[in-house]
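A single protein chain has been omitted; all remaining protein chains appear in their positions.
And now, subunit A:
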Amino acid sequence: MGRQRPIRNSYDGDIMSELKGTGQQTADAPTPEDAFHEAAALDARETDSQSSGRNGGPVLAADGTPLKRSLSRALRRQKLRALALIAPLLIFVLFSFIIPIGSMLFRSVENGFVEQTLPLTVAELKNWDAESDTLPDEALYQAFVTDMVAAVEAKEHTKLGSRLNYEQTGLSSLFRQTGRKIKKIDPETDGPFKDKLIDIDDKWGELETWRTIKTHSVRYTNGYFLNAIDMQRTAEGAVAQPENKRILITLFMRTLFMSLVITTSCILLGYPVAWILANLPARSANMLMILVLLPFWTSLLVRTSAWKVMLQQQGVINEVLVWLGIVPDDARLVLINNQLGTIIAMTHILLPFMILPMYSVMQTIQPTYLRAAKSMGATNWTAFWRVYFPQSVPGIGAGSILVFILSIGYYITPEIVGGTKGVFISNRIAYHISSSLNWGLAAALGTILLAVVLILYWAYDKIVGIDNVKLG
């Protein structure tokens, strides 16, 4: 799990209760806490006595300072010590995790590159009306040539080309070719430039090119987010992408749908197992628990490769079915490189994350309730559905949110067993990072995914509480 091994709610009932009490003192011995309560009491008494004018003067500590002040100093010191212990880790996490995430969020709107590379052009473009049907005037062309020559010298023009190419196909080669030829032009003397540029490439005489540059020359853009939801930023505002480029909404929907399917199948498979683990005698339950924990502890890559071995056309499942004669040899089941493969493998991989929270909840349900229900005449089904099931709902909730959060951001397993039909939005993010290099779009997609996960996380915190997350 990779890390996809994160949380494991305790399968051990009595440990489960532990984290609930974080922060409370468990020892019976007198604690500093008592002193603080006492201080509060003293405080009250003090104001009391002052108002009534009896006894005069505050209670003093051994060294002569008022007890109240001395105690609050002790409290302050304790707080500082706790913070000093926490600080190194907090700084470390902030630096190496929170800031990177923040930089990703920033990158999803940041677009300074165009303005940086073409500063004069961008300034001139402000005077040009993109709605008008006339080409920009000579001043803009001159500014552009000046910028371009500087960019070519700094070797930035190809990067700019590929940045703008995300928005309008063909601009990458336009910038590359123009860059090659523009070296011959001297921006000081060789004017006028308008016709020369159009000579180099007809595209410089097209309104569309300039409109694209103007639209994407703003420093902070919503363009990546619009792209992430299959729209694009144009001079006329946000419009939908052409039909053949709309894939991301479909991918988001598929990610959500498949995560739901995986969560549901985890509930269906996990519930009986959790029930039997919680209701067997401890010894046999522990033995069976090994069967749940072993997959949990096994490397994600191992489990994924195992599923590849199982599911492929010449794989174990197909071989067995063919051997038994259930499936003819020439019509082997297609179990891999599609959605089915992803769902099977991920259900298996995430099942322990469903079983363990359910188990720890079910362990706390008194078996006597069921017996009481039955003794009062409930049928087996009524007793289960009206008495047992409602009590186990928190476990289902905890497990479901956990599995859903995990599956929505899964990358490795869909990549290996998903083919093209069974991939998630995370695979698209990885594609934009490593292949298409459209990092802004990758960041925007990541931001949307992060927002979804944070909402779920908030729900998890409300329902279960972060403090109740429990390992081992």
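Just so it is clear, a residue touches a chain if its C-beta (ideal position, glycine included) is under 8 Å from a C-beta of that chain, and two chains touch if they have at least 3 such contacts; residues count from 1.
We take it that contacts and distances are computed from a predicted model.
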UniProt protein name of the chain not shown, from "Peptidoglycan glycosyltransferase MrdB", "Inner membrane ABC transporter permease protein YdcV", "Ion-translocating oxidoreductase complex subunit G" or "Lactate utilization protein A": "Inner membrane ABC transporter permease protein YdcV"
Chain not shown: contacting residue from A:A61, A:I198, A:A235 or A:A306: A:A306
Option from A:F113, A:W128, A:Y388 or A:W439 whose C-beta touches the chain left out: A:W439
Contacting the left-out chain in the complete assembly, out of A:L60, A:L288, A:A372 or A:V393: A:L288
Residue among A:M104, A:I198, A:L256 or A:V387 that touches the chain left out of view: A:M104
Residues from subunit A at the interface with the omitted partner, ascending: 1-7, 12, 14-15, 18-19, 21-23, 25-27, 29, 31-33, 75, 78-79, 81-86, 88-90, 92-94, 96-104, 107, 269, 272-273, 276, 282, 286, 288, 290-295, 297-310, 312, 314-316, 319, 323-326, 348, 351-352, 380, 405-406, 408-412, 415-416, 426, 429-430, 433-434, 439, 442-443, 446, 449-450, 453, 457, 461, 466-467, 469-472
